[in-house]
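With one protein chain removed, the remaining protein chains of the complex are shown where they sit.
Let's turn to chain A:
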Amino acid sequence: MSEVQRKKYTEQEKNKIFDGEFMPHIDSMYNFGYRLTFDEDDAKDLVQDTYLKAYRFINSFEQGTNAKAWLFRILKNSFINDYRKKSKQPSKVDYQEVETYYNSDDVDYSMTSDLRVDSVKDMLGDEISNALNSLAVDFRTVIILCDLEGFTYEEMAKILDIPIGTVRSRLHRARNLLKEKLRSYAQNMGYNTDEEG
């Protein structure tokens, strides 16, 4: 990439992009960081690093393109490179489960859930949050990007550097696992599920 071709922003333009297009996403960025690391200090460091990188590489950001997706991609990469090893992730994360899922080609769409809409709607924030947090990081990530942040599959593919087909299947698997969790919470809450009857 030649310096001539590369668009250089003036100091003023940089500040405008940073304040107008990057900073408005700080809430989402922090939430993402926290749900990846489960630690407030790690999340703060991760978000701060992300914004510093974003500023440093601001010339490779095309003004008017999706700043949120661009920032999420930086944060995700920082997490993988710098934090994943030392993150205080609960050891109970079931990597075996991930392996088994990744090694199977077919996504099971026929798996029905007896979880009911009403019991989902009555769930407490803590239960929803715990269910999400209990998923292995790759599954948790696709749910965060899609359901919490509203990214499209195409945007997710770019953020995660994986094909759209993989986004789709990973998301479906993540949802099945999440439903299993929610279903067990619903049972504990005393909701009747069909299986109990």
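Note that a residue touches a chain if its C-beta (ideal position, glycine included) is under 8 Å from a C-beta of that chain, and two chains touch if they have at least 3 such contacts; residues count from 1.
Throughout what follows, contacts and distances are computed from a predicted model.
Here one chain is missing from view; checked against "FAD-dependent oxidoreductase", "Spermidine/putrescine transport system permease protein", "Anti-sigma factor" or "Cytochrome d ubiquinol oxidase subunit I", UniProt names that protein "Anti-sigma factor".
In the full complex, chain A touches the hidden chain at residues 11, 18, 23, 26-28, 30-31, 34-35, 40, 44, 47-48, 51-52, 55-56, 107, 109-110, 112-113, 115-117, 120-121, 123-125, 128-129, 132, 143-144, 146-148, 150, 152-154, 168, 171-172, 175, 178-179, 182.
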